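Right, chain A next:
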Amino acid sequence: MSEIKTAAVLCTGCGIGEALDLKELARIAQKEGKIGVLREDPQACSAASVAALHAEIQEQGLTHLLIAGCSRRAKTEAFNFPGLALARCNWREGVLWSVPEGENAPELRQEMAADYLRMGCAELKKLKLPQANPKAAGNRRILVLGGGASGLTAALAAADMGHEAVIVEIAPQLGGWAAQWWRRTPWRAPYAVPQPTGIDELVRRAADHPLLRCHLGATVLETRGAPGRFSVDIATADQGQITEEVGAIIQATGFTPYPIERLPELGGGMSPWVIDQAGLESLARASDGAPIRRGDGRPVRTVVFIQCAGQRDATGRHLAYCSGHCCATSVKQAMYFKAAQSDVDTVVLYTDLRLPGMGEDFYRSAQTQGVTFVKGEAKAVTPQGEGLRVAFRDLILDTDSAVEADLVVLATGQVPRSGTDIDLPEEERAVAAANSVLKLAYRQGPDLPQLKYGFTDSHFICFPYETRRTGIYSAGPVRRPMDLAQAMEDATGAALKAIQAVESAAQGRALHPRSGDLSYPMVRLEGCTQCKRCTVECPFGAIDEDENRYPVFNESRCRRCGTCMGACPVRVISFENYSVDTVGSQIKSIDMPDEFSEKPRVLVLACENDAYPALDTAAMQGRRYSAFVRVIPVRCLGSVNTIWITDALNGGWDGVMLLGCKKGEDYQCHFVRGSEMAAYRLSKIEDTLKQMGLEPERVATYEVAITDVERLPRLIDEYVAKMFEIGMSPMKGFA
Partner candidate 1 sequence: MNAIATNQTLLVIGGGISGMSAALEAAECGAEVVLVERNASLGGRTAQIYRYFPKLCHPLCGLEINLRRLRANPRVRVLTLAEVTEVSGRRGNYRVQVKLAPRYVNERCTACGECAKVVTRTIPNPYNQGLDTIKAAYLPHALAHPQRYVLDASLLGSPEAEAARAACPVGAIDLQMGVETIELSVGSIIWATGWKPYDAVKIQPYGYGRYLDVVTSVEFERLADPRGPTRGRILRPSNGEPATNIAFIQCAGSRDENHLRHCSRVCCMVSLKQTQYLREAAPEGAQATVYYIDIRAIDRFENFYQQVRADARVKFLKSKVARIVHNAQSGQLVLHGVDTEGYHRYAREHDLVVLAVGMEPETNGLDLPEDLIRDASGFIEGSSDGGQFGAGGAAAPLDVNRAVQSATAAALRALQVTRAAARAEELKG
Partner candidate 2 sequence: MAEKNYAFYPGCSSQKGASAANYLTSVNAVCNKLALRLTAIPDWNCCGASISYAGGSELSRQVLNARNLALAEKHLPGQDVVATCAACWLAARETREQLVASEPLRADANEALEVAGLEYQGKAKVRHMVEVLIEDLGLETLAKPVVKALEGLKIAGYVGCQTNRPFGIAGESFENPQYLDRLIEAAGATALSDYDQKVTCCGGALAFTEPEKSQAQIKMIVESAYDQGADMIVTPCPLCQANVEVYQSQINEKQGTKLNMPVVYYSELLATAYGASAKEAGLDGHLIAPDKLIDAAEKR
């Protein structure tokens, strides 16, 4: 990279000019900041000024630009200079709008603005223009694991977008569960009667599609690589072992029905006339529209459907969740009987009937056809004569009751086929490893991390597709229990994400949530001590280890959160535009008052997505907070390297506040585990503080939400007050 040519624009708009002594600030930028080109501007964001800037950049060949004015979150459309390293210095929200009024306000504002300017200059010089991942690979093929409705839909969607697609199906034929059904629940108006599954059409299209290949009776042996360059070893029925090179993977491995044998009290496994919903589908297919008969040929005159069988279970013996589709499925199956013979008694035993959306029309349709719905709790299913006796509590009539039936259908739930739970303890994992479906050759385990109950859902509400294995997406009931319509919708979306993954990988760009970020982690292996922290802590399993236990970075798996950088004790990991230096130099750059000035300095490291916007918002709403803090946004609390903290404390900072997102089961960290890792590291910092002879209060972590606009200023003021309590840092002198 050629030598740096820096420039700074000091904006005097929005009242900055009146509130601050710009001359002094300009002097600081020149003398301390060593900024080459420097100028004030009454409104830096005005079209004229921006145009002028572009011109200057051309003429003077500027490489680095600092804009001192409003928050980095403001006026981004104006301050958009491709090919330029840009730093923003937040005077407006960070100083003008946040420093409390008072007779010493001008002084405090000036000091704060000066420090932010120093910090901006320091950061600017450390910035490098990201050059994109050099190891970017552009394989655009997409591998789909699973040839059921979800897999077929995903593969066809990708193929129709012009991407080669490969289906790997464990069964000898395509179609999955849906292929074994008689009919499907209606998914569009009118929501009246069961519909053809349409699965044959999908299978036919898959077979005929020029861009689509299928391996049947095939399983994955190993998956290596990263987005844009996955290699997947596959054991196939016909060609033996082969290897597919693909750019992204969709896991649509579906579900297995919860085994009814686990429900003997409901007759599961005890009577041949107690079956599950899949079992009824085969009976219906066998009868092919004629009145439905049991296995023994006896016509069914009365059938009872027991909802939530082995689901929504609080005892911990069965599934705790609701599979969502079963109410509609039982309604559909009851209609099978009514369609063939209207005088068959069909009783649906439920506690909460769950047919959301237009399912209400389907429910009404079933009632019109005479399906009987009973709000009741099934107690026992026992053989009686040629059939069965279903004992239950009728919750409406509030009585114990019973009904005789020829056939009982247990609406059991969906168990995801998600492979191994990689969060199991090592020893158990070995056992489970056999069940792995992806067989990832990843440091962090062979399958997608699971959220709960074996589902691979990332549990993002806003970003449901984002798994923790970049370029590998899950779709259908493996991700969340769902019906056919939802699964096909889900698969269509997953196909888009897979396409996005290969496009971005090809250009060496980051995927969600830092979509388009061209920076990537760089490591100086010569300095590495093989401590493995980065490989363990990476939330996305992006880093493997080579035979010498050195980290191997798979850049296109990386999501640019910087957790590895924060984890590295020897600080050999960095990003071009975000490094130990870009932040460290800011910390060292400020003008530290002596201990007698009674002007503490508190370093605030704030998550750029939640805490930092919260501070901006607070300022916009005129909520003031102490002028003794200096705020630095960080990509994620996980990227905070403890050296920043120790440097700060050694440099005479009085305290360090770390503001990150909620961790734990309902984590709100958009890098999933960043804030958790930070918390873990900081739990160890107390020893360091002891060694330095400092109070533990000098470092504090807070979970802050983007909405904490009232709470956050309060937290800051309370913390600063505490610094006054325990006194100025004894380290100041030595800085």
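Note that a contact is a pair of C-beta atoms (placed from the backbone, for glycine too) under 8 Å apart; a residue touches a chain by one contact, two chains touch by 3 or more; residues count from 1.
Here is how the candidates were picked: all candidates are chains of the complex that A comes from, given by their letters.
For clarity, every value in this text was computed on a predicted model and none was experimentally measured.
Novice: Which candidate among 1 or 2 is in contact with chain A in the complex shown?
Specialist: Spelled out: of the options 1 or 2, chain A touches 1.
Novice: Enumerate the contact residues on chain A facing candidate 1 in the complex.
Specialist: Spelled out, the residues of chain A in touch with candidate 1 are 13-15, 43, 45-47, 70, 74-77, 92, 157, 160-162, 188-191, 312, 314, 320-324, 352-361, 375, 395-398, 452-453, 455, 457, 459, 461-465, 480-482, 486, 489-490, 492-493, 495-497, 499-500, 503-504, 512-513, 515-517, 609-610, 613, 617, 620-621, 661-662, 666, 668, 670, 705-707, 709-710.
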